[in-house]
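Let me begin by presenting the structure, written as structure tokens, before commenting on it.
Excluded from the complex is one protein chain; the other protein chains are retained at their positions.
What follows is chain A.
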């Protein structure tokens, strides 16, 4: 009896269970955000919306600010400087004195809807020229030597923009407050000395109204702009001190700030989410009226430090685009992936060997014949074949110009005109003959390079073996502290390192190659070159600039300055969900045409 009752209960429960298990519980609204975005991996987290200060100036920041801020011009991937007429125009009003007029287009707006006007440009000038900084102010004067902290005497009325501008170059040459037009749409700057890279001198501004509102405690946008313009025009130190202090540090954030005004921008995208050390997301800017309207609604940059981790993240679909530091292992891993496009190209940095014209350790290169002989036995092609081709494939070519970035206008003519082709292949016999002619007996060459960089260690080994054939005794000058040794008299005979090209500006030739230039580490001094550089520094015509650069290039090679070897290899890979990626050799590399990217 009892057994039957239990059986009945079990049967009933079982039947009920079977019925109920057929239907699952109703679910609530999932709350998912069903947007689609392109996820890009980058190796360093974003940390400052002001990429113009000494500590905000990093690629990780500048990539983002490039996408969130438009400007009068930008580099395409040729590379060539393109004007962005939808933002505004600029013109050279006069060459002497150098006068430049910037005019904003009518409907340019910040992403909060506030119009961009001349007050923004004026703030950019004040910050990046440092013309209004308290003169001769040295913050170190107010540091207590015992504690290292600022003393009580530290003035709170000091104007100090941390942009690192210098009074003798670039925007620093614009000493007087630029003039603003009555309609507040244009600004005219007068340089105190000619500066040929004037097109690159002014940078995209931070929002003047936000800076002034926060620095001066104002609430109204227009009022804030007026206050800022007045402070700059009247050189009101008290206000400028607060403005400079906010400009220096107000835009540093490592996660999305509470105040959305701190990340307003003028560009195709605007920041919408930022999670510390994980990712930063940008959405298409609804206020954007420019010509570079983006096609993808949302771009997320995820921070992935480990290169191999980024490859697996690409394979797993966690990210869609990666541009990791390239090694041959990495390229092998990438090539093995399905449905992934791998673009192999060049980056802005190039490897080169400079020979010490003076103050060398053994003095062996004081003789031009020995310099030429050494250049003949540097195995450029072998270095390229063994160290670079495994990464970027057979398209890798030698860099043949000391002056012009490969691909830029004038590069091909420059290498045709200089003697770089003479050093493409190793010529041991030629080198031996030159050495015999010079009568040099001590052929010790101490080569300085970064011993912590495996590729340079390999390059050193190849150079040492090749140069030995001609009788050179290449000594290992590798050091982890090579940067500090660079330029030290008597420390080495030749140096192997990289220069980074950040723009096509021509004014960098002076510091590098002029007698006594600050980046002239090998004591190169040539009257002819100095004369051409002097001409270049005041030449405003782009075509003539290129001719002069080619002339300098020729002089450098003919005087056996040293050899350029290769452009650093760069690898970009993306899956089939996105198209339109075409990296540039100059920063911001993959991001330069973000508006051309499309979802497939």
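Criterion: a residue touches a chain if its C-beta (ideal position, glycine included) is under 8 Å from a C-beta of that chain, and two chains touch if they have at least 3 such contacts; residues count from 1.
To be clear about the criterion, contacts and distances are computed from a predicted model.
J.: UniProt names the one chain left off this complex as which of "ABC transporter permease", "Carrier domain-containing protein", "NADH dehydrogenase subunit L" or "GntR family transcriptional regulator"?
T.: Missing chain, per its UniProt entry: "ABC transporter permease".
J.: Consider the whole complex, including the chain that is not shown, and state which of A:97, A:113, A:393 or A:484 touches that chain.
T.: Answering carefully, the residue with contact to the hidden chain is A:484.
J.: Thinking of the whole complex, not just what is shown, which of A:164, A:454 or A:516 touches the missing chain?
T.: A:164
J.: Going by the touch rule given at the top, which residues of chain A touch the chain that is not shown?
T.: 17, 20-21, 24-37, 39, 45, 47-48, 54-55, 139-140, 143, 145-149, 162, 164-166, 169, 249, 252, 254-255, 272-273, 275-279, 281, 298, 300, 302-306, 308-310, 312-313, 315-319, 481-484, 486, 499-500, 511, 518-519
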